[in-house]
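All protein chains but one are shown at their positions in the complex.
Which chain is which? They are A, B and C, in the order written, and residues in each are numbered from 1.
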Amino acid sequence: MAEITYREALNAAMCQEMDRDDSVFLLGEEVAEYDGAYKVSRGMLARYGDRRVVDSPISELGFAGLCVGAAMAGLRPICEFMTFNFSILALDQVINSAAKMLYMTNGQIPIPIVFRGPTGAALQLSAQHSQACETYYVHAPGVKLATPATPADAKGLLAAAIRDDDPVAVMEGELLYNVRGEVPDEEYVIPLGVADLKRSGDDVSIITHGKMVHVALQAARTLAREEIEADVLDLRSLRPLDADAILRTVAKTNRVVYLEEGWPYAGVGAQIVSLIQDEAFDDLDSPVLRVTQADVPMPYAKNLEQLAKPGVKAVVEACRKALYTAGTPA
Amino acid sequence: MAEITYREALNAAMCQEMDRDDSVFLLGEEVAEYDGAYKVSRGMLARYGDRRVVDSPISELGFAGLCVGAAMAGLRPICEFMTFNFSILALDQVINSAAKMLYMTNGQIPIPIVFRGPTGAALQLSAQHSQACETYYVHAPGVKLATPATPADAKGLLAAAIRDDDPVAVMEGELLYNVRGEVPDEEYVIPLGVADLKRSGDDVSIITHGKMVHVALQAARTLAREEIEADVLDLRSLRPLDADAILRTVAKTNRVVYLEEGWPYAGVGAQIVSLIQDEAFDDLDSPVLRVTQADVPMPYAKNLEQLAKPGVKAVVEACRKALYTAGTPA
Amino acid sequence: MARANREMGAAVAGIEGPEAANGREPAAAAGLRGFSREELHGLLADMLLYRRFEEKAEEAYAIGRIGGFCHLHIGQEGLAAGAIGPLRGDDLVITAYREHTQAIAKGIAPRAVMAELYGRATGCSGGRGGSMHLFDTTVGFYGGHGIVGGQIPLGAGLAWAIRYRGGDQICICFMGDAAVNQGAFLESLNMSAVWRLPVIYVVENNGYGMGTAFARVSATEMEARSGAYGIPAHTVDGQDVLETYRFFEELAGRVRGGAGPQFVNAITYRFRGHSMSDPVSGTYRSREEVESQVEERDPVAILRERLMEAGLLTRGELEALDAEARAACEDAAEFADASPLPDPATLYDHVYAEINPHGRLFLDGRPGAPTGGRARVDGGGRHG
Partner (left out) sequence: MARANREMGAAVAGIEGPEAANGREPAAAAGLRGFSREELHGLLADMLLYRRFEEKAEEAYAIGRIGGFCHLHIGQEGLAAGAIGPLRGDDLVITAYREHTQAIAKGIAPRAVMAELYGRATGCSGGRGGSMHLFDTTVGFYGGHGIVGGQIPLGAGLAWAIRYRGGDQICICFMGDAAVNQGAFLESLNMSAVWRLPVIYVVENNGYGMGTAFARVSATEMEARSGAYGIPAHTVDGQDVLETYRFFEELAGRVRGGAGPQFVNAITYRFRGHSMSDPVSGTYRSREEVESQVEERDPVAILRERLMEAGLLTRGELEALDAEARAACEDAAEFADASPLPDPATLYDHVYAEINPHGRLFLDGRPGAPTGGRARVDGGGRHG
């Protein structure tokens, strides 16, 4: 077990799978000669050659579709979007080709593809480059979605995604690439659909995914100073969704905050709220609260950006509110 | 007040607005010479000429973007998608250009555009042609969304959308085009953001939008035979969202079913549940239930399609369940 | 594979060389060179089958047996026979939604196609796809796609996979004339050219995208569209099935040999409305135009007349072939009609190839929806 970065862990997962299966290849903008826009594929061109590590033109719709076509023929493409922001251009191929193909063909044509890249905001990249794209990928059935938060999860979930016979989006975080952590050296796969309790507490549940796990943990540390102990549940994959783990933490604390990076309307959190109130109605002592990006496009200016992003303070306040320690709920 | 079809009402709204404002024009596939794929623009080419009623190539991303560009320069385009299914190809221009433009420009460039066309399933059109697209249009702030269910609403809401200074998606229904109803002959505009109580009852609230309003009303009639009286609230616009009307009906009946045509995960209903449990937690006697399309791509076969669609029976059952008349909740 | 796709036999005596009857080769015979009588009859039989199949579908639609959108290929059969005919069984074909006869040409049985149109469990897509989504990977037919232009990148991807594995198959990717205005066309052709993929892009140029004449949405001729990527453009008369067959036979061989991607502008005409709900003629094209095309440019009639003129087909033979075609379509319809609807219990099958043992994949909480925690590996899965 070595301490490596999240970036290196993703690289390790791709190499692990490319070593065991020749039908896996990596295609995307700048993945080969440039070693990846964020250097996630560093060294892979040298290791696997330009048959399997391929620089594409800036043609998101086209190269995503080409990868889906290759998957139709039985290959297992890893299609890198430089960021998921740009994948909106490719969404037709994701939804209308990748997600619906198996069903339309009555099970004849599985699409074992991975779409991966960073999602959400980094720092001051402004409106068009700072969008969390989860909603666009979970809404349609036929796609799975994983959101690793730590280096170990990055390796294990990406490996699982590559082995999965369905389209899996793996959403990473630009701000996570340098995060370090212990990662198993040996073959490592984390099954999709298993949430991870990243911290245990009895008073309130912070449920979240992806990059926001770190914000949740920081909030939990802050709350601990006030003797409020939070469960921090990292969903790890949004489809399949570990409903049991969600219901377990709700039953334990009876108070829940859902934290996500994206916008509120029809966000992932909305679905989690719907699930909880439907299946654990009597377990709730107060409404499930949500912390999201402000319902505005991401502004560039540092101060506005900070205001727009969901931060530790907002999570702490939401937890307090869930516990009624901030007075009566509005 | 004449009885006309939903299709004619949409046509009347466009003509009403094109008569009063030369900056309004209609562009899309087959809107001119062919009178519209669904004949919504019948006669408009003859009336306004090919400067203002324009057939486009099959280039959804391009013509949506061209319309946004024209709006940047101050025109007020009505951009018709033959169906919203095809607008997934154009989503980048909707989200990254139309929705974010005003914000990125600090208010310099409003985008007074209307995107319109049918959404959701008609009959046996199979997976790629039967998708309800609301989630893709409500998630990002910067766009408004109206979903007229009746001829009168079609005229009033489309007129309001054309006059609005922001991008407004108007989602129609292929199966609604022939629906007839009373529509004011004179200038008629229904403000966005005002839900309409299409039926009044004290026992349970069916909240819904668009085509599903008719399913809800039918379900309400069925329930009435068992002396269950349902409020049927038609949201009419999903952004702005008439939260007050939602909270009113919840306070009245304490039991709610949200009905929508689309898929469940991160659907509109998820957001409505989130809103209700957050703001009317103590008003709820039972969980808000949701009736949606089955979480599968739309199958072609008649029997499977019927199973996949949300229908009267499912709504009736959900209402009974909300009232505990179907036994204890699962 | 269609019936025409058989070994090229010896050429027919009598139309072989300039030494034909009375020293002059008859005009009709000129186009027949290189085909055996058996092959010629095979091609005619194929096209008759396609024609009768579409007529049967039209009938079935009229009485409500077929639903949804249904786009007939009537008038364009020369392309199904002439472009797909010369392919190998392991070559791949992908196309749009006007694909009934193409599916048959590539080898899907008329029964399986008709049953799919009927939405039955015995259909080639199990009744889930319908008219626009016919599939059978065992014969290399990859659909059946409904988003205009959506199949173009997929076709490039199929060709990518061939190249990746070092195979010598090729892929034909069909599209309508209106599809070349989709951005996917640029992106796919460009990548195909850069990576020299073994793919032939074929425009079935019937002159119209629904009600829009190509010239109203393009400032150039079709042939101009592929040069931007350095892909050679070819034009072929799709109503002349023999020219088309020969052309594709030669071109497929070259692509198989490494010639790189090709672009074919195949001139044809749609004899019916865009789909079943559209009139045959209207504001966008006159009745006269359609009538003259039907009169002069019917690919079935052209081959039939040519064979008769050359003395290679008797009226009796023609009637026999046609009766065979009609019988096959009748049989297909009866088969479809007698076939069961898909089992309602299968509603949630094939959404995912792999049902993960943990977590919930379906979020609608409906009875019948597979719930999480249950390890259920679906039959469609090909996990190795």
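FYI, contacts are C-beta pairs under 8 Å (C-beta built on N, C-alpha and C of every residue); 3 or more make two chains touch, one makes a residue touch a chain.
Source: prediction; values computed, not measured.
In the whole complex the chain that is left out makes contact with A, B, C. Contact with the omitted chain, checked across C:50, C:118 or C:229, is made by C:229.
Within the set A:10, A:308 or A:322, the residue that contacts the chain not displayed is A:308. Per the touch definition above, the residue from B:64, B:189, B:266 or B:291 contacting the chain not shown is B:64. Seen across the whole complex, the unshown chain contacts chain A at 29-30, 33-35, 37, 55-62, 85-86, 89, 123-129, 263-265, 292-297, 299-304, 307-308. One chain of the complex is left out; on chain C, the residues touching it are 181-187, 190, 193-194, 216-220, 224-231. Annotation for chain B: contacts to the undisplayed chain at residues 21, 25, 51, 56-57, 59, 61-75, 92-93, 96-97, 102-110, 112, 141-142, 144, 163-166, 191-195, 237, 239-244, 271, 275, 278.
Throughout what follows, only the chains that are shown with their structure count from here on.
A straight line joining the Cα centres of chain A and chain C is 40 Å long.
Here the CA centre of chain B is 37 Å from the CA centre of chain C.
Chain centres here are Cα means. That of chain A falls 30 Å from that of chain B. Within chain B, residues 61, 85, 89, 126-128, 263-265, 290, 295-297, 299 each touch two or more of the remaining chains. Across the assembly, chain C contributes 125, 127-129, 133, 145-147, 150, 183, 351, 362-363, 365 as residues in contact with two or more other chains.
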